[in-house]
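Take a look at chain A:
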Amino acid sequence: MQSDTTSATPALELSRVVKSFGAVVALRSGSLRLHDGSIHALIGENGAGKSTLVKIIAGLYRRDGGEFRLRGEEVDFHSTAQSKANGIAVIYQEPTLFPDLSVVENIFMGRQPTGRLGRIDRAAMRAEATEIFERLGVSIDPDRPTDGLSIADQQIIEIAKAISLDASVLVMDEPTAALSGVEVDRLFSVARSLRDEGRALVFISHRFDEVFDLCDTVTVMRDGAHVDTMPIAETTVDDMVRMMVGRDVTEMFPKLPAEIGEEVLAVDGLTQPGVFHDVSFTVHAGEIVGLAGLVGAGRSEVARAVFGVDPYREGTVHVGGAPLPKGRPRAAMARGLALVPEDRRRQGLVLDLPVTRNITLAVRDRLARFGLIWGSRENESARVWASRLEVKTAALDTESGTLSGGNQQKVVLGKWLATDPKVLIVDEPTRGIDVGTKAEVHRLLSQLAQQGIAILMISSELPEVLGMADRVLVMREGRLTGEFKREQATPEAVMLAATADEEPAR
Partner candidate 1 sequence: MTATTEAAAPRTYAAHAQPLWRRVLVTREASIIGLLLAVIAVAMATVPNFDSPLTVTYLLRETAPILLIALPMTLIIITAEIDLSVASVLGLASVVTGLGVQAGWPLPVAMVVAVLVGAMAGAINGALVTVVGLPSLAVTIGTLALFRGIAVGLLGTTAISDFPETWTDLARTNIPGTPVPVVIIAFAVLALGFAVLLHFTPFGRSLYAIGLNKEAAAFSGIDVGRSKFWLFVMSGTVAGFAGVYFTLLYNNARGDNAIGMELQIIAAVLLGGVSIFGGRGALHGVIAGVLLIGTLGSALRLAGVTSDIINVLTGLLLVLSVVSASALSWVHQRRVAALGRRRGRSPGTSS
Partner candidate 2 sequence: SGGDDAGSDGGDAGGGGSEEAASITFLPKSLGNPYFDTSNAGGADAVEELGGTFEEVGPSEASPTSQVSFIETAAQQGVDALVVSANDPEAICDALNEARDVGVAVVTFDSDTNPECRDLFVNQATAEGIAQAQVDLITEQIDDSGQIAILSASANATNQNAWIELMEAELDANHPDVELVEVAYGDDDDQTSFDKTAALLQTYPELEGIVSPTTVGIAAAARYLSTSEYQGEVALTGLGTPNQMREYVEDGTVEAFALWNPADLGYLSAYAANALATGEISGEAGDTFEAGELGSYEVDEEGTVLLGDPFVFDADNIGDFDF
């Protein structure tokens, strides 16, 4: 009887939900119908409105219009506490932890078990946390502060948080973006067991293989509106992509042939204790070198050290044959090095500054005449790159933070291309970017290589690395563990080098 009603009434139903921020309509007509005992994929391009929909479910945003029903009841949350109380747990796209507090406190903050006089029962809290970690098969010291944890571990704590809520609806907004394969597998098995307990799950991801692997139903969104919902068995990647972008796209832009010239970047014996050890490689003009590995292998750290943002203890970096001083990004830039960092919102952009200022930030010295810089010159320079990369924005003085993720990434690319680099290091250039933009980025990188720029591309997406790179380097635990020519680089070989020593379970 009960199971009848639950299968009839959706656990959660949103229909034609509207939400706008200022002049921007983030959601025009968002709809989602979620059933118990199901894992529901939510896909769409960047800026399609997925996260906005999630935040409305979480009670973080209030909708401007449309309907929101929880088990048939009309609801209108105006705080995340309300949605929690109604059995909804949300893992947000960006981890949201308190760095100074212990892992346990992070999991239970705001709803700690209490005893007499409202005193927090630390023992009970700890026991429950330990139990959840066991279930997830991870060993994180529950008493350590979350400061210093890897992104993957932070994501695991987010998951533990959601599980501890014992929620009937669990929404995960790109939980796997930072996880390694093993961790993803573990998360999926937990997700499946939650589903088998009869809970309803929403899973957002830009990785189609994961969607097919885990989910049973999929909803596609485009431009803030619901496009279609269908069983996963009845659809293909191509269908989904077509629905997402409204046209046919190939996910991968074919690599263009480029003439490989002389050695431009040479890294030799780079070591920073505890981070990376004895890393040596070269990149030639016109060459795209892929740097593969699991998240946390230390690839970004190497890139940052080469560029000079991070320190390193031993080793040398040569650009065009001449040594580069340590820890001096300015010197690196002067020699033609450019780094598109992995976290565009924190490292790539100054979100509160206009598009113009962001694009010209790295070339501000060059734009100056007699030491003085004028707005008109900045605008000219920014206009060139904005239009070359087709950044979607009305005016150049729009705050960069209001652009969609893909457009933000274009601004970062523009900022570094404006420096006219000889060596371009791109760190996860397509992370969290939709298929359409992704292909554009690939085409762009390919063209840059053709023009003789040496490119070092760090990516966690194997198809991207294999498709784009002339040569593939693999890192594991801070060491280079493999180097493959384009022809030799098979997924199996690269994965083996990336994971060889890793035990299947910890």
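How were these picked? Simply put, all candidates are chains of the complex that A comes from, given by their letters.
We take it that a contact is a pair of C-beta atoms (placed from the backbone, for glycine too) under 8 Å apart; a residue touches a chain by one contact, two chains touch by 3 or more; residues count from 1.
Quick caveat, the model's predicted, so the values are computed rather than measured.
This complex places one of the candidates 1 or 2 in contact with chain A: number 1. Those residues of chain A lying in contact with candidate 1 across their complex are 16, 18-23, 25, 28-29, 64-66, 222-223, 245-247, 309, 329-330, 332-333, 339, 341, 346-353, 356-357, 360-362, 364-365, 367-368, 371-375, 379, 382-383, 386-388, 390-398, 415, 436.
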